[in-house]
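A single protein chain has been removed from this complex, and every other one stays in its place.
What follows is subunit A.
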């Protein structure tokens, strides 16, 4: 009969658990075309806006596209990462999380599944944005090694902010609430050197812009792609990303355990 064990269950290895959850999250991503489209379309539109509408006013030499693209890439990566908060909040408010938790598996793997899918999704979106950038006149001078470092930096940035937003998704009351926190990452790049040089800002704002985590990442990325020196920024960039990653990981793991049995 249906209850007769067909196969005796073996202990599930962490690798299998992890790959099942990654597969699940990738399927979710593929079936949520709206979020994906938004994550690509918004940065592309912003790039066109800044290149063709504001670009001339900010820098009339026509070279503005080379200045703004690294910022747009990070805006795309950051905003895209924030959508993981919705995925996580959805799981945390659905009964399925209780099922995972009561199984003899590492249930936090459900979150790492979302994180890995987000990384894949956002690297893809970054690729699309970069392709459009090349079409509208972006001319990077980077060599192969610079590109490798640039992609690695973008990946680290995505990873850090994905974990941050995964943690936010865990503590948010609902998927809708979780989604609204994403605006922060649409906003934060404006208070950095992403779109204009910080020395054009009032002094107090300059201080914020130069010391917030996104500025060194943007400057490093710009340096790598456009052949400028990154010595001054790369340490800060990696440091900030690792710090955000570490704090978010701890916060996320703690929240995941604390939320057990509560919805």
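Throughout what follows, contacts are C-beta pairs under 8 Å (C-beta built on N, C-alpha and C of every residue); 3 or more make two chains touch, one makes a residue touch a chain; residues count from 1.
Methods note: contacts and distances are computed from a predicted model.
> I notice the complex is incomplete. Of the names "ABC-2 type transport system ATP-binding protein", "GMC family oxidoreductase N-terminal domain-containing protein", "MinD superfamily P-loop ATPase, contains an inserted ferredoxin domain" or "Thiamine-phosphate synthase", which is the UniProt protein name for the chain that's not shown?
"ABC-2 type transport system ATP-binding protein"
> For the chain left out of this view, which of A:102, A:141 or A:211 touches it?
Missing-chain contact among the listed residues: A:102.
> Can you name the residues of subunit A that touch the chain not displayed here?
Per the touch rule, subunit A residues meeting the hidden chain are 1-12, 16-17, 20, 23-24, 27-28, 31-32, 94-96, 98-105, 260-261, 263.
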